[in-house]
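With one protein chain withheld, the remaining protein chains of the complex are depicted in position.
In this document, chain identifiers A, B and C correspond to the written order of the chains, with residue numbering beginning at 1 in each.
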Amino acid sequence: MALSRDQIAMRVAQEFQDGDYVNLGIGIPTLAANFVPDNIEVMLQSENGLLGMGPNPTEEQLDADMINAGKETVTAATGASIFNSAESFAMIRGGHVDFTVLGAFEVDVSGNIASWMIPNKLIKGMGGAMDLVAGAKNIIVTMTHADKHGNSKLLQTCTLPLTGVNCITRIITDLAVLEVKQGAFHLTERAPGVSVDEIKSKTAGELVVPNEVPEMVFA
Amino acid sequence: MALSRDQIAMRVAQEFQDGDYVNLGIGIPTLAANFVPDNIEVMLQSENGLLGMGPNPTEEQLDADMINAGKETVTAATGASIFNSAESFAMIRGGHVDFTVLGAFEVDVSGNIASWMIPNKLIKGMGGAMDLVAGAKNIIVTMTHADKHGNSKLLQTCTLPLTGVNCITRIITDLAVLEVKQGAFHLTERAPGVSVDEIKSKTAGELVVPNEVPEMVFA
Amino acid sequence: MAGFDKVVTSYAEAMAGLEDDMTVIAGGFGLCGIPEGLIAQIKTMQTKGLTIVSNNCGVDSFGLGILLENKQVKKMVSSYVGENALFEQQLLNGELEVELTPQGTLAEKMRAGGAGIPAFYTATGYGTPVGEGKESREFNGRPYILEESITGDFAIVKAYKADRYGNCIYRHTAQNFNPMAATAGKITVLEVEEIVEPGELEPSQIHTPGIYIDRVIQGCFEKRIERKVLAK
Partner (left out) sequence: MAGFDKVVTSYAEAMAGLEDDMTVIAGGFGLCGIPEGLIAQIKTMQTKGLTIVSNNCGVDSFGLGILLENKQVKKMVSSYVGENALFEQQLLNGELEVELTPQGTLAEKMRAGGAGIPAFYTATGYGTPVGEGKESREFNGRPYILEESITGDFAIVKAYKADRYGNCIYRHTAQNFNPMAATAGKITVLEVEEIVEPGELEPSQIHTPGIYIDRVIQGCFEKRIERKVLAK
């Protein structure tokens, strides 16, 4: 069965290693913070200028000067640092952030990603997404495998305006985990109870399927 | 009579206005700090990362972590700020420092300056001089009009490797004050008791001399 | 010896010299760390045809949004304007131009503008609409695009504490774009929560040295919260 949003986030959190600096986009990526295994620690980077983002504040802790990149009120974790936007993106673009996790409208077999604009429909802007995909050491895209009309979001070539090129190497969807390499999606795991055939039918871009595709394991 | 080093510095200090941020090079320029008129205040920038340089320390104030760009021990004046080298030169190169005063081996009628290298003889390096002449709003060169062999240091074309091009607009020597514009040195003041003829004879580059050349006035 | 005392006592004085069609760089991220009183003063002045460089454009009734409402803005240079319905409407009507710029590129463009760097290369935006029409070049086998710096006729900046010389510190994440904006204005105006005497701020802890600041005004801030989220 397709994973819930929480389950996708849970699978994402398995990627992290102790000591990783991680930037989580809005939506499912943010949920991953809730599922970091007990035996490791990651530090969350928020691109408005906070490294070591803590939980949302209590009413007593609430402070208008303490927000994250999603403009939500947050706290600073022990050992946090706070800095300006140029420093924050120096950190991101200089390759110092270990993981960026973000959502997407489309990803293609060349590792291109479209996540910020739907012409004539959505003109909100790219925020920090283009910087994040250009700079992070490892990028994970989380999204549903297909849109609500059943159309695949894993394409041979993205159709929407791009956020970045040749930058996506790993995708975690509600159905599968896939690597992007050598011009194809490589299926490495499937959601528990989801068949390889279902994944094939919902993947429009070239898909490489090994003989054995293990199910994801949740602790 | 030719000005002493202190007198050159005194004349330099007359250029400053209340509220100016000033970077003073090693030698005569540094002396100018001693002659800032009582009714104005300037703030000294030291390019190793100090804005608001104070006097040298007493034995009690002495601190190895508190030096200026000449590597001398100094103090911080009230209202000083301390920052890193990239910030210091952002300040300089971004045109935020009002005055740079520095010495030179040669200056020419195009406003070119040579101050850092004598081939096969002196290989100390340019330090911050190239940044300062490229960035400051106003640059004053202080030097003796001629070298110790009597050779003019105000040339038609510099012969030594340059520090910067088309950047010098004002020169204060032991004999005169000159503006550099339209491909010539323009004599504007002479040292008390120094004749226009002496200045002419010691200026190798094209010199424009007005009918009246007032003597410098010292308070 | 008043040369370094940059404190002004009225908003009119603070924004004196602002004219139609000027470029204004504004600090702040969303509604966090914005110079509320200076924005209100621009509204009062009714200056038209402004180009505003700011990561966001406030919300419909607060922050820079009030200048949109008042039709004073010709062009916005921003990375994200999704909180602002009026923005979308004016854009679709053709009343407003927008130059969408990646957030990190925007921050770096302001810094470069203040630092005398006219242009720099970045990988951000290569191969995307942001890179269209810009020079691209490879360094060490990777493609980058050339981005030019930004400077403004004015910069409006919000800090926590400043001394009379303009040396200032920012509080928590209200820092954001403010330090870069401060460096990039021909005239930089700083609105602060508290003015202190020179010497009260520790020199090596100052975020923005006073050399970048032309005027300092004591403000009074609402500090509206855009998304109040509390611990569960």
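Definition applied: a residue touches a chain if its C-beta (ideal position, glycine included) is under 8 Å from a C-beta of that chain, and two chains touch if they have at least 3 such contacts.
As the structure is a prediction and not an experimental result, all values here were calculated from the model.
Visitor: Using the touch definition from the header, name the shown chains in contact with the chain that isn't displayed.
Guide: Every shown chain touched by the left-out chain: A, B, C.
Visitor: For the chain that's not shown, point to the residue among B:4, B:17 or B:84 touching it.
Guide: B:84
Visitor: Given that one chain is not shown, which residue among C:99, C:132 or C:148 touches it?
Guide: Looking across C:99, C:132 or C:148, the contact with the absent chain belongs to C:148.
Visitor: Which one touches the absent chain: A:58, A:81 or A:201?
Guide: A:81
Visitor: Could you pull out which residues of chain C are in touch with the chain that's been left out?
Guide: Residues of chain C in touch with the missing chain: 108, 112, 115-123, 139-140, 142, 144, 148, 169-172, 175, 203-205.
Visitor: Where does chain A touch the missing chain, residue by residue?
Guide: Output for chain A: 17-21, 39-43, 45, 51-52, 76, 78-83, 87, 89-97, 134-135.
Visitor: In the whole complex, what residues of chain B lie against the chain that is missing from view?
Guide: Those residues of chain B that touch the unshown chain are 46-50, 55-59, 61-68, 70-74, 76, 82-86, 88-90, 92-93, 112, 117, 123-131, 134-135, 161-166.
The criterion applied here is as follows: only the chains that are shown with their structure count from here on.
Visitor: Select the category (line, ring, star, complete, other) that matches the graph of chains linked by touching.
Guide: line
Visitor: Compare the CA centroid of chain C with every other chain's and tell me the farthest one.
Guide: B
Visitor: Kindly work out which chain lies most centrally, taking the average of its C-alpha atoms as its position.
Guide: C
Visitor: Between chain B and chain C, tell me the centre distance in angstrom, where each centre is the average of that chain's C-alpha atoms.
Guide: The computed centroid separation for chain B versus chain C comes out at 35 Å.
Visitor: For chain A and chain C, what's the span in angstrom between their mean Cα positions?
Guide: 29
Visitor: On a C-alpha centroid basis, what's the spacing between chain A and chain B, in Å?
Guide: Distance between chain centres, rounded to whole Å: 55 Å.
Visitor: What residues in chain B touch two or more of the other chains?
Guide: none
Visitor: Please set out, as single numbers or ranges, the residues of chain C touching at least two other chains.
Guide: 111
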